[in-house]
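My structure is below; once you've seen it, I'll send some questions.
With one protein chain removed, the remaining protein chains of the complex are shown where they sit.
Moving on, here comes chain A:
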């Protein structure tokens, strides 16, 4: 528990496994740092998705998390661990935006789908790239980020974001009725335990659609004071509204 994500000015040799000195552009980050950074990225994406419950999400929190995601993506781009096949863009700015929306577009399922190959043992950077290029460009053009900020935006804007939300709610519906806490309680919470990630123990929960959900709900165990309601009946209500049949 005490590891800090720090971007040092110099890249140290990885003599200390716990040390997290990242590199500047051009240098390869150490595998453990990449893993942790990827964990942070995944955790952040989950947080962004799960704040769409019954009460309007906290905009400040969402903005801060999205900025963190952007920072990670920028660093990964500089490291060269992030290669994006983005459609031809006019200038630098639109490309950046496409890249950032691409991250947010990627549903967790697509992330999970790419993971099993790379997850066993060391770094997962090789597995990362094919996953990215698999994202359909149609999704990349939409901006689920705006749907995070403006809940009253038209339904179409939700795009790829909506897809992953559907997955969440589909799976929730298929579970036996009970409180949401029950839903989260039997989940393997080791996924987001950084120690477990470092030792490569995480791997069993990554395959398929349903367990992909379980992996990221581990983080979602509602902290005290969160706005997630425990009544599954109200979640059904929310599903109806959001899916809008």
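We adopt the following convention: a residue touches a chain if its C-beta (ideal position, glycine included) is under 8 Å from a C-beta of that chain, and two chains touch if they have at least 3 such contacts; residues count from 1.
One rule holds for everything that comes next: contacts and distances are computed from a predicted model.
S.K.: Looking only at the UniProt record of the hidden chain, which name from "POMP protein", "Globin domain-containing protein", "Serine/threonine-protein phosphatase 2A 55 kDa regulatory subunit B" or "Aspartate aminotransferase" is the right one?
M.R.: "Serine/threonine-protein phosphatase 2A 55 kDa regulatory subunit B"
S.K.: On chain A, where is the contact patch with the chain that was removed from view?
M.R.: So the residues of chain A touching the unseen chain are 1-7, 9, 36-37, 40, 43, 47, 54-56, 58-61, 63-64, 66-68, 71-72, 97, 101, 143, 145-146, 149-153, 192, 194, 219, 223-226, 238, 241-242.
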